[in-house]
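What follows is a single structure, and I will ask about it in a moment.
The complex is shown incomplete by one protein chain, all other protein chains being positioned as in the whole.
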Amino acid sequence: MIYKSSLHFETRHEMDIVDITGEVQRIVSESGVKDGMALVFCPGSTGAITTIEYEPGLLHDLPAALERVAPADIYYKHDETWHDGNGRSHVKAGIMGPDVTVPVEEGRLVLGTWQQIVFVECDIRPRSRTLIVHIVG
Amino acid sequence: MIYKSSLHFETRHEMDIVDITGEVQRIVSESGVKDGMALVFCPGSTGAITTIEYEPGLLHDLPAALERVAPADIYYKHDETWHDGNGRSHVKAGIMGPDVTVPVEEGRLVLGTWQQIVFVECDIRPRSRTLIVHIVG
Partner (left out) sequence: MIYKSSLHFETRHEMDIVDITGEVQRIVSESGVKDGMALVFCPGSTGAITTIEYEPGLLHDLPAALERVAPADIYYKHDETWHDGNGRSHVKAGIMGPDVTVPVEEGRLVLGTWQQIVFVECDIRPRSRTLIVHIVG
């Protein structure tokens, strides 16, 4: 059985990190699935999904690390195609990946105590985001 | 229900990035699955799967970022084991990961308008690649 849903939110700025754990758990509960898995996917090439401890320090530290991989102050050939200045966004999102799959047991996401499912806004401006959530069980 | 398939291609050079979206969609269509998910997996430790906007600029920018993480001109201990010079390939593939799972709705992969599923050839020479695609629904 597959239960299909989605969740929607606005991001506020580049490298905004959004805790979506509560929303994904709500969808798991709606689905009625007891044991299975939850796929969370970002349709879009400048956003990433992962898990992290959602606390203010890491909301700075994760972006700082990604800046070392794809700095803001270098030239990206992506700009030759679109002139939109977000080459670094695509690179960060491509390396992190657009999806995460979390196990579900007894109707609950199986996460660590300090682990949240997050969306990482890699784009250089605020965006309206819709993520796809599929529950299998 | 699980529909099993695979896709095959030759890569041309280190950091060749191959757009496999059309082939994965073809397998989704063959499977007859309307709602579910598509798992794309690389059996091999020097290739990675992710999504990106497939345009010429990023085909340069993504490899340049991975070069910052695993440069070509440093020593890798991997060489002490195999002397094959592709330590950086394993490192890049290990960080990006070998799999992506994409939701399927109404028989279509749910992707962003500018988002493609890609294989990233991290090995240092052209390779013959077979990827595994499983459709669940």
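Order of writing sets the labels: A and B. Residues in every chain begin at 1.
What we mean here is this: a contact is a pair of C-beta atoms (placed from the backbone, for glycine too) under 8 Å apart; a residue touches a chain by one contact, two chains touch by 3 or more.
Here the structure is a predicted model, which is why all the values come from computation and not from measurement.
Chemist: Spell out the interface residues on subunit B facing the chain that's missing from view.
Modeler: Those residues of subunit B that touch the unshown chain are 2, 4, 39, 41-45, 68-70, 76-82, 87, 90-91, 93-95, 97-99, 101, 132, 134, 136.
Chemist: On subunit A, what residues meet the omitted chain?
Modeler: Against the missing chain, subunit A presents residues 35-37, 50-53, 55-58, 60-62, 65-66, 68-69, 95-97, 100-103, 105, 110-112, 114-116, 136-137.
Convention: only the chains that are shown with their structure count from here on.
Chemist: When the centre of a chain is set as the mean of its C-alpha atoms, what distance in Å lies between subunit A and subunit B?
Modeler: The answer is 19 Å.
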